[in-house]
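Note that one protein chain of the assembly has been removed; the remaining protein chains are unaltered in position.
Moving on to chain A:
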Amino acid sequence: MLTFPRTLVAELRKTATLPGSLAALAVASVGPLGISLLNSMGVRNALRSGQPDLVAYTSAADAVFSAAPLGTVGAVVLGVIAVSSEYTANTPDAGGGRQITATLTATPSRLAVVAAKATVVALLVLATAAVTIPVCLGAANLVLGGLGTPADVGDTVARGVGAAVYWTLTALMVLAITVLTRNGIGPLIAGIVNSSLVSVSVLLSHVTPLAYYLPDLAGMRLFADDSIATFDGALDPIPGGLVMATWALGLLAISSVVFTRRDA
């Protein structure tokens, strides 16, 4: 483990310089900003025209946090490609090799590789969130001027941290799943569809309240309140976040064991 720092720096460099990673981080930052702006313009127009019942919420914070799923999409893309890029085969013309060979000959400790990748993805997602969410809040407040319903500062900060945690844990879960599948297509489609279009867990929650313990729904209240989505049985932020973190750690543990035992 003495060599872990260099593995970490190598993985940081490797992930941060992959063009796909930059695209993922762009989605996670520009996406929420764009939707936050659209949302807050909608709220501003409704309030100006004296029809606040046209919109589900009237605060800048809600306009921003209802755009958070796009940040999740970016986090999913990053978590997937950090691993799937290792398994992308070169063309047969170029020898058909995969980067995982270079990775594991340079760092034979599989556990170090998974730990470094998870740390790097978490750091990049958290850093993106730390810039994106305050910028979104500032932009939404600018658009709304003094029109919006003021939100409690402590509450907004907590939801901002919650959104960052939600993005990070989602990225770690898809990273772990991609280690198992060794191919990014499945985790990418499942992750994006589930976090942006139709959540399987939300559908299941109509059938059984146990669905609120599923990975994506458990942490929903980290950033979403009732004005964004009504979930009567949803877990509170802290217990929900802990359930989500347990899922992420569990999946990382399983993928580490499989990765360590499997032929590369």
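The rule is simple: contacts are C-beta pairs under 8 Å (C-beta built on N, C-alpha and C of every residue); 3 or more make two chains touch, one makes a residue touch a chain; residues count from 1.
Following the convention adopted for this analysis, contacts and distances are computed from a predicted model.
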Would you kindly match the missing chain to its UniProt protein name, picking from "ABC transporter domain-containing protein", "Cytochrome c", "HPr family phosphocarrier protein" or "Electron transfer flavoprotein subunit beta"? "ABC transporter domain-containing protein"
Using the touch definition up top, pick the residue from A:L18, A:M41 or A:L126 that touches the left-out chain. A:L18
I need the residue numbers on chain A that touch the omitted chain, in ascending order. 3, 6-7, 9-11, 13-14, 17-20, 85, 88, 90-91, 93-99, 101-109, 261, 263-264
